[in-house]
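The complex appears here minus one protein chain, its other protein chains still in place.
Up next, subunit A:
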Amino acid sequence: MSESVIETTSHQTGETLLDVQDLKTYYEGGGLLGGDPVKAVDGVNFEISRGETFGLVGESGCGKTTLGRTLIQLETATSGTVSFDGTDITELSGDDLKEWRRNAQMVFQDPESSLNDRMTVGEIIREPLDVHDQGTASERREKVRTLLDQVGLMPEHYYRYPHQFSGGQRQRIGIARALALEPEFVVLDEPVSALDVSVQAQILNLLEDLQEEFGLTYLFIAHDLSVVRHICDRVGVMYLGNLMEVGPTEQLFQNPENPYTRALLSAIPEPDPTAQVDRITLPGSPPSPRDPPEGCPFATRCPVRIRPEDIEASDEVWDRIREFRDVIRERSRAEQSIGERLKERLGFDTALADSEEIVDEEFSDVDLPSDVRGHVEQAAAYLSDGEPDAARAYLREVFGSQCDTETPQYYDVGDRRMSFCHRHAQEHVSPGDELRQRGYDTHDG
């Protein structure tokens, strides 16, 4: 599927610079006992063409920064490949890796933290040149002065310290440092999010100018969608370590396909405040990346999740079931505290007391179809027995669908676009139609 994308990519040069295949980056669980690893990036595929700006958006914690850091080898990939100009950089080490590093640099998010305050601006920008032994000392100093000029600072700023600069200027220094080695690829990690709005535009313009001048390829990580729309050629939407949708910016913004993209975009305020829209507000919070849902990562919150055919229930009941499953899910996640364990040993009821309460709270004011009630009570029984895991598994069994069990694949959804959702398959109603059916407003009307 991705091959078809390669052939058609980029209006600029059409050549793939970076090809990411099934990339995973896990952090080992902290502490002695290890625990589950944090699945920050959990299998993503995409390419970036030479000269383009690829945007990466998503809520905080979705793994976009980790993905960016993995692409420049600041994090070690757990599996998968990142091929840069044909070389798999996840395999590089030692001198080869150091040599490669000059090709890919990063501009960091926080200009307060990205510059060492104890060094002069000149030393900061010069350090990459020193590390890679470029030219003589005076040539390097000259190069730094040129860079200062290129990012809109003065050569005499060489001997100043970062403290003496504003946020925007500090970010310019960071950009100069990233460009010192003349890289081809630059990861921009929310480069303007810490800046004043008035300064943001200047920095974005600078980045665009530099891209043109040096033929740079950008990976632009952001949570501000309007900035992404402004600067990116293509966008990838990330959720819980997965790329949910990839496509050219304008098309993706105007006509989102994936349910998550739709939800994300519906959070942008409408230009027309009088327009009555029913925004898609996502229930609950994203699950822990230590314990992502099986099947589709978005399944716990998806407004159009596929429902099992054998259960008839109203939207409201399904809502309650989802909430109930969330609660059980958290229950099974939570480690028992020592106090609780002790209580249990001593014969106090720990689980029983509240399992009925939970059911009550969720379902007391709705009419449950009898089969649903039966399932809920069965789960509550597991919970009272102190087996939240069994309750969770049971609920998945009876209320789950393809979304809970099978990882979706990437479906081709139009011009160089891919979406990660079962609903694009022939046999299902498409996400947009289903949304309308369930009473949400959709962008594509």
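Convention: a contact is a pair of C-beta atoms (placed from the backbone, for glycine too) under 8 Å apart; a residue touches a chain by one contact, two chains touch by 3 or more; residues count from 1.
As a convention for this text, contacts and distances are computed from a predicted model.
Missing from the rendering is one chain, named in UniProt as "Peptide/nickel transport system permease protein" (options: "RsmB/NOP family class I SAM-dependent RNA methyltransferase", "Zn-ribbon domain-containing OB-fold protein", "Peptide/nickel transport system permease protein" or "Beta-ketoacyl synthase N-terminal-like domain-containing protein").
For the chain left out of this panel, the touching residue among A:108, A:363 or A:420 is A:108. Although one chain is not drawn, the whole complex shows that of A:74, A:366 or A:390 it is A:74 that touches it. Listed for subunit A, the residues touching the missing chain in the whole complex are 28, 32, 69, 72-74, 97-98, 101-102, 104-106, 108-110, 113-120, 122-123, 126-128, 131-132, 137-138, 158-161, 163-164, 174, 177, 180-181.
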